[in-house]
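On to chain A.
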Amino acid sequence: MTPRIRFENVWMTYGDQVVLERLNLTVAPGEFCTIVGASGCGKTTLLRLLLGEETPSRGRILLDGEPLPAEPGPDRGIVFQRYSVFPHLSVLGNVLLGLELRASPVTGRLLGAARRNAQEEAVAMLEAVGLGQALSKYPTQLSGGMQQRLALAQSLVMHPRILLLDEPFGALDPGIRRDMHELVLRLWRENNLTVFMVTHDIREGFYLGTRLLVFDKLRYDPDEPQAYGAGITYDLPIGQADSETLAAVLGRPGAAASDRPPAPGLQR
Partner candidate 1 sequence: MKRLINQRPGRVSTAALALLPFVVLALFYMFASDARLAENPNDKLLPSFSTLAESFVRLTTEPSQRTGEILLWQDTEASLRRLAQGVGISAAIGLIVGVALGAIPLIRSGFAPFVAVLSLIPPMAVLPVLFIVFGLGEVSKVVLIVVGITPFIVRDLQQRVQELPRELIIKAQTLGANSWQIVLRVILPQVVPRLIDAVRLSLGTAWLFLISAEAIAATEGLGYRIFLVRRYLAMDVILPYVVWITLLAYLTDFLLKQTSRRAFPWYHTGEPGR
Partner candidate 2 sequence: MTFTPSNRPKSRVGRVLVPAVLLLTALSISGNALAKDQFRIAWSIYVGWMPWDYAAESGIVKKWADKYGIEIEVVQINDYVESINQYTAGAFDGCVMTNMDALTIPAAGGVDSTALIIGDFSNGNDAVILRDKTELAEIAGQKVNLVELSVSHYLLARGLASVGLSERDVTVVNTSDADMVSAFASGGPTAVVTWNPLVSEILAMPNTAKVFDSSQIPGEIIDLMVVNTETLEANPALGKALVGAWYETLSIMSKDDEAGRAARTAMGKASGTDLAGYDAQLASTKMFFEPAEAVAFAKSEQLPLTMEEVASFSFDHGLLGEGAPNPGFIGVAFPGERYFGDDGNLKLRFDSAYMQMAADGAL
């Protein structure tokens, strides 16, 4: 089976600064990869590479066996921590937008029966994320959690081949975050998604993913910290990680360990 995503010896450098080095990664369709690591360890760069916002300095990235397009496109959905939804469109308008753009290249709008069909599809998606009652509201009238639900619906209605989540719950309260975890897991299962999720919260990473990728420097030169880039230091199939490995990951300095008590779902 063709892997959904394949990184082949990818390097990413900005001038003298090496951000990622020797990155090799193969992800099968349906995997839920959570990505953790210290700030500046290339997590966001990885996401930007997947989006097509950046192209690798060396190596290549394949999506379903084809070279990844060098700019963002509808095959890769994204939810950011903030600014993921359009403030000038209603909840329904936000989800409808992608459908309209796909069908109408010039005006970007649908009329008549085509619009009604798209609307039905959008409403169904919004009901699936629990926003069926807020169709005509504007994003600024929604709570942070509801905005992220909207962002998910907006991306998923396009049926992307991979879904990228950039610390999507980082700004939410813990209780709401838990609800969002349930929602994401449900959507992942129901839509058979391939997910890459960057998080600061290593417990969230363990809880949500099928596979945890820990990013850190592979080599380190104290006199020249820019000289070496980061790579994947741990690639753990979740559920098989023993407590020793977990302790090693959590205890590693700079690996952004959370100091909160374990969340209730961690035993999974």
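As a selection rule, all candidates are chains of the complex that A comes from, given by their letters.
The rule we apply is simple: a contact is a pair of C-beta atoms (placed from the backbone, for glycine too) under 8 Å apart; a residue touches a chain by one contact, two chains touch by 3 or more; residues count from 1.
Just so you know, these numbers come straight off a predicted model, no measurement behind them.
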item: Touch assignment for chain A within the complex, options 1 or 2; value: 1
item: Residue numbers on chain A that touch candidate 1, as the complex places them; value: 51, 53, 71-74, 76-78, 80, 82-89, 97-98, 100-102, 105-109, 138-141, 144, 147, 151, 154-155, 158, 160
